[in-house]
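In what follows, a single structure is set out as structure tokens and then discussed.
One chain of protein is taken out of this complex; the other chains stay put.
Note that the chains are named A, B and C in the order they appear, and that numbering of residues resets to 1 at the start of each chain.
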Amino acid sequence: MKTLIKNGLVVNATGTGMADVLIDGETIAAVVAPGSTLLGFNLESNVDVVIDVTGRYVIPGGVDAHTHMEMPFGGTNASDTFETGTRAAAWGGTTSIVDFVVQYPGENPLERYNAWQAKAAGNCAIDYGFHQILSDVQDSSLTAMDELIEEGVSSFKLFMAYKGVFLSDDGQILKAMQKGASNGALMMMHAENGSVIDVLVSQAIAAGNTSPYHHGLTRPWQAEEEATHRAIMLANLTGAPLYVVHVSAKQAVDQIAMARDNGQNVFGETCPQYLYLSLEEQLGASSDEWGTFEGAKWVCSTPLRSRAEGHQHHMWQALRTNDIQMVSTDHCPFCMKGQKDMGLADFSKIPNGIGSVEHRMDLMYQGVVDGHITLPRWVELTSTTPARMFGMYGKKGVIQPGADGDVVVYDPKGHTSIGVQKTHHMNMDYSAWEGYEIDGHVDTVISRGKVVVDNNQYVGTKGDGKYFKRGLSQYLI
Amino acid sequence: MKTLIKNGLVVNATGTGMADVLIDGETIAAVVAPGSTLLGFNLESNVDVVIDVTGRYVIPGGVDAHTHMEMPFGGTNASDTFETGTRAAAWGGTTSIVDFVVQYPGENPLERYNAWQAKAAGNCAIDYGFHQILSDVQDSSLTAMDELIEEGVSSFKLFMAYKGVFLSDDGQILKAMQKGASNGALMMMHAENGSVIDVLVSQAIAAGNTSPYHHGLTRPWQAEEEATHRAIMLANLTGAPLYVVHVSAKQAVDQIAMARDNGQNVFGETCPQYLYLSLEEQLGASSDEWGTFEGAKWVCSTPLRSRAEGHQHHMWQALRTNDIQMVSTDHCPFCMKGQKDMGLADFSKIPNGIGSVEHRMDLMYQGVVDGHITLPRWVELTSTTPARMFGMYGKKGVIQPGADGDVVVYDPKGHTSIGVQKTHHMNMDYSAWEGYEIDGHVDTVISRGKVVVDNNQYVGTKGDGKYFKRGLSQYLI
Amino acid sequence: MKTLIKNGLVVNATGTGMADVLIDGETIAAVVAPGSTLLGFNLESNVDVVIDVTGRYVIPGGVDAHTHMEMPFGGTNASDTFETGTRAAAWGGTTSIVDFVVQYPGENPLERYNAWQAKAAGNCAIDYGFHQILSDVQDSSLTAMDELIEEGVSSFKLFMAYKGVFLSDDGQILKAMQKGASNGALMMMHAENGSVIDVLVSQAIAAGNTSPYHHGLTRPWQAEEEATHRAIMLANLTGAPLYVVHVSAKQAVDQIAMARDNGQNVFGETCPQYLYLSLEEQLGASSDEWGTFEGAKWVCSTPLRSRAEGHQHHMWQALRTNDIQMVSTDHCPFCMKGQKDMGLADFSKIPNGIGSVEHRMDLMYQGVVDGHITLPRWVELTSTTPARMFGMYGKKGVIQPGADGDVVVYDPKGHTSIGVQKTHHMNMDYSAWEGYEIDGHVDTVISRGKVVVDNNQYVGTKGDGKYFKRGLSQYLI
Partner (left out) sequence: MKTLIKNGLVVNATGTGMADVLIDGETIAAVVAPGSTLLGFNLESNVDVVIDVTGRYVIPGGVDAHTHMEMPFGGTNASDTFETGTRAAAWGGTTSIVDFVVQYPGENPLERYNAWQAKAAGNCAIDYGFHQILSDVQDSSLTAMDELIEEGVSSFKLFMAYKGVFLSDDGQILKAMQKGASNGALMMMHAENGSVIDVLVSQAIAAGNTSPYHHGLTRPWQAEEEATHRAIMLANLTGAPLYVVHVSAKQAVDQIAMARDNGQNVFGETCPQYLYLSLEEQLGASSDEWGTFEGAKWVCSTPLRSRAEGHQHHMWQALRTNDIQMVSTDHCPFCMKGQKDMGLADFSKIPNGIGSVEHRMDLMYQGVVDGHITLPRWVELTSTTPARMFGMYGKKGVIQPGADGDVVVYDPKGHTSIGVQKTHHMNMDYSAWEGYEIDGHVDTVISRGKVVVDNNQYVGTKGDGKYFKRGLSQYLI
């Protein structure tokens, strides 16, 4: 199967250029000057499919490096399976995800890794890789880190919150980071001070403050800033590279910026929700249907932050200055009915998570339209840097020969209306992005050479996606 | 003329990939998977020249955005003409320079621009563009800025030092920056407090401290840090983007880092001399031939800084953290005999400048070998970012279809010995880099599709290089 | 003449204590436990006057280290003479001022000093000292600095604004600071970038923006921050101690804080107007009488800053953290009629200055009432630190034996209404503080043992005040 995508503006991380892209089988075979007859040889007449994308952008498929498909959490599972979640991702122009294998205390990381491989195998619409979550860092966990790197799992996530579930204490984090410093693994951190948050939550519930709004109030920016700084210091002490997930507080950004100015390999990821949504507007929302429990739709951690405090504005700036390097979704959807509503009487019982895997590329493109970021920066934040950060670059994250044929045709003159009755393929009974309007449209999505979305149709097949064996980070300085 | 460069590792700013590069005429026509028969069509047998670069790097030609060919200064001229200087650049893997048109007080900027065009026309070995130096910012200068942008001169350099020669006062700088903020020009700044330096120099000379070492002592880091901060504040006030040339003091780097963390479009350039050389070792050198005047070989401004103070180490770090974005040479060579020796009795009479245009790519590659930077970062610092910064990207700074056929084949297993009796094509009677050994070698240099250096031979012709009409900066955030 | 002030709460800079204060002649002879019969000896029956101050505060007389009595400026003179201005100061609990001798370009500093001594001699109600303003730093100025220190003038003020009137260029400042570093003089700086301001003012006037509000807009915080940083760097380079006058921008405060954290002897003074008043409310005011020219009442430099930008709030904080060390008035009054109205058509013609010498102690006490500062901090900011900073401590700035009998009895249960028809003894036809209500009252003011204000009466005599020969700063670290 040979496909020629012609007359598009190819957008890579450092700039743009008019070029035709030839995909041969699963791989990009050539990038050629547009309309080139290439020394007399007519490419167009020798391929199976020609897609004319005049006036549109040709970008490397999105890489969402932070998803939680069917993750077990708080007695329920994230509502998207690998099947539904990756299909929704494809709809939105994302052609690779990196999901998290969960290891709870006492469990064996390698066994869990195998279990997750089994869950995903044959079910995915797009390619997928895995990070490994470590909770209690046992001696066997340290050994497993070496083995998992061999398996293509080169990044390990630790938690400074969720005591008894995920939390590692600082000594455990230290040991895992020492291992990371020696074997090249990238250490990922959920940076919130759980011990502080647990007290604040207890106090809030005891005081009768049970609504979702208090989820935000009981996870103050200080808890994130503190944990971020602590993680940075542990990284400094060990020499490990550090990647802070879902940064939402501007003060945490400042800590990351200082560490970087100081020469440390410290990186930060943010998510669309921290750029667009807020404590006041979403967590504080109420509706006819749900009353003040409406806010439960946006209960996630780190929480949505106060717009009055200016976090959202600061986060867009940090994307420009590269103090935050990339945008993932932390996709972890739950339905309101039967899942989120477990916390009707107590916000701390609400499963934490928002579903966005379908909308990330669109939401970030809107940042281009709104003047927050440039067109190349859009690609860099959503595809190139995620690929480099997590050892996928070359195959993913760039339009160049030898790369996987993961290509998205994006139409800047198109339009996308987000909402459960509109664009919505995630397995959720609501949309966290209801009513958002995007001045652009994902026209065609090609995954390893195969068109999977086109003309507003999903034309792929369950199992199209393969496991991606990642290398070490290609972004370290 | 069709050339195929096959089996190389193409290095772009975000990463590497094995690919063959096809140049058709002056332009890159295609980048294809290595060894690809491309749908049955045999590229290799249809081109004029095939260059097999197995085991070597294929990089976009170097862009040196700061040179001063035959610049009149202090009663003499920089010793490299456009002819000799650009040929030396080609020898070193640089295929584009951006030189400075000089406007002295009272002169008309446009007239000077035309004069410089005349000097360069027909003489250059590689492509060239121009920045415009403004001294007294007359009302007509502000008008000229608009006109020069139309001519492809989209960056304007001001000086905070050299009173009576180049210096603009803060009010003049303000006016130029206001214009830059409105027309998109990038404002470049020589950031040293000339008023302070003039006093220190007078005091040193009066005290009998006349040797080149005192050139360094009378231009202390405080003078650079102060001016850098001042330029940043004027940029902040006006909204103009700012590019600080030849940053050498770590404290100046810190000012730039702070401005960037704060969201300002502030950029810094450094030069190889600030990474490798020092006050103690070079300005303080003595020799049989020249005694303590030996240091005159390295008299440039900003000056070489004290190694004891740690500037060099900090500058390499800043290259990693992107607090400094690119590396130019500030190539401004003078011979010791007949030029530098004008200052035998008074260091302030020594023409300021070092010649490095030939060695930048090699010296920075050595930074890869030494573990300071990565391979893609090497290309980013020396080619991609300079091209983006100064509105040349797409044609320059990247290996992609549609780009100019400016390609360098670099051999990581080769070796280069620098010295006047060894590799030295600049018109100077000494080398500032005498004795430097590089663990790599520029094998082949192609400029707009034409091989100009190959097999340690210059095979180009005077006049190969054309004027490059630059656009606005493509690097602004 | 012996006076016993009994039963008061003596407030010094580090804390308070109940104590009786005995003044013998011009000097505090003893501080004794209240009601003490002192080994059987009855103090009370052996003195000439007993003042019972039960329930009130006994504080060292205020030291206002920044006044401009009858200063020639812009073709007119500040409207308070040494006679009227020092009498108003006494009314407000200030018993010492340090005024500025003006040296314009070409003038001899020592001659000017003598002229100022002549102006003040025999006219003052309270003690006075002098700072010396230097404009063009001639070689003879540097010599004069040594001589003036012998005369008790140990601080020298330079200007980075007011070109052609006061401005010294950076080289001149450097030379003066080198001298200060060697002879111990404290260098004072008016830190605003005059070159930038002159352009902005010209542009505003040319655009028809002639009202007082534009005085504020054309002196933006960047101009102050920049000059503050520049002064700090020149101080860093020379080793001179630096005192920045009338700091109003929070960004300038940050520069001072950074310099201090870095170990430099850098100090900042603010004034009541920068704590209470703003661009929006005062410079932007309009009235029936004056229209938008109403704002002229508050035209001073540095200007009142935007409340929306938060400078006032930050300045109170800096007073708490000691990033700003003291509060002076920069008293420089002009009448609206015949003086300020010179700028009716052009704000740049409005004489710059506000009159506050009478109200500083009250306005800062209100800061205690409002919870901004503590009671001892009030005394430290207005009396102790000014005395230490300018070499007067021991005689001024503290209640202790051997100190001058400069004592103020302040009633925290009293009340003071400020306004031209109310408390107003300055020679001005309006009050910059009209309508301000103070929850406290200056009951009694004693200057070198003589009661000069009591029971809302001025009971002193012209000429009571003597010249104070100051020593070097006692505040350096």
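Just so it is clear, a contact is a pair of C-beta atoms (placed from the backbone, for glycine too) under 8 Å apart; a residue touches a chain by one contact, two chains touch by 3 or more.
Just so it is clear, the model here is predicted, and its values are computed rather than measured.
Judged over the whole assembly, touch between the missing chain and the shown ones holds for A, C.
Touch with the chain that is not drawn comes from one residue among C:157, C:297 or C:388, which is C:388. Considering A:50, A:121 or A:174, the position touching the chain not shown turns out to be A:174 (whole complex). The set of chain A residues touching the chain not shown comprises 169-171, 174-175, 193, 195-196, 198-200, 220, 222-223, 225-226, 229-230, 233-234, 236-237. For chain C, the residues touching the absent chain in the complete assembly are 2, 10, 12-20, 22, 24, 27-34, 36, 38-41, 43, 46-47, 254, 257, 260-261, 263, 317, 320-323, 373-374, 377, 380, 384, 388, 393-394, 397-398, 400-403, 474, 477.
The rule is short, and it goes like this: only the chains that are shown with their structure count from here on.
With chains as nodes and touching pairs as edges, the resulting graph is an open line. Measuring from the averaged C-alpha position of chain A to that of chain C gives a distance of 58 Å. Once the centre of each chain is set as its mean CA position, chain B and chain C turn out to be 52 Å apart. If you average the Cα atoms of chain A and of chain B, the two centres end up 39 Å apart.
Residue positions of chain A touching 2 or more other chains: none.
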